[in-house]
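Below is one structure; the comments refer to it alone.
As you look at this complex, bear in mind that one protein chain is not there, while each of the others sits in place.
Let's turn to subunit A:
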Amino acid sequence: MSLLYPLLLSSALFGIGLYGVLARRNAVLMLLGVELMLNAVNLNLVAFDAWFADRMHTGQVLTLFTIALAAAEIGLGLAIVLALFRAVRTVDVDEVGR
């Protein structure tokens, strides 16, 4: 399989995730954009691991670490969003900024 396919998909997912983070008003959906960008990174790591075929499986092990860190990040991020919602009764980032 050509290495370009996963890399191009990863680029597209990263761009879409970046758009989501910048354009979404709902803070929870901004976090979804971050998850999408992290998934693009995972795709890149796995693609280069399969291409490089190293003995230590560096890319795939780092992907596992990224997935665990993403789980930690989304847990902490949602806790912060819930605290924000309790404080100001909205998760709209435009209204919170005012």
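Odds and ends about this structure:
Following the convention adopted for this analysis, contacts are C-beta pairs under 8 Å (C-beta built on N, C-alpha and C of every residue); 3 or more make two chains touch, one makes a residue touch a chain; residues count from 1.
What we mean here is this: contacts and distances are computed from a predicted model.
Per the UniProt record, the absent chain's protein name among "ATP synthase subunit a", "NADH-quinone oxidoreductase subunit J", "Teichoic acid transport system ATP-binding protein" or "Imelysin peptidase" is "NADH-quinone oxidoreductase subunit J". Where subunit A meets the chain that is not shown, the touching residues are 1-20, 22-29, 31-33, 35-36, 39, 42-43, 46-47, 49-51, 53-57, 60-61, 63-65, 67-76, 78-83, 85-87, 89-95.
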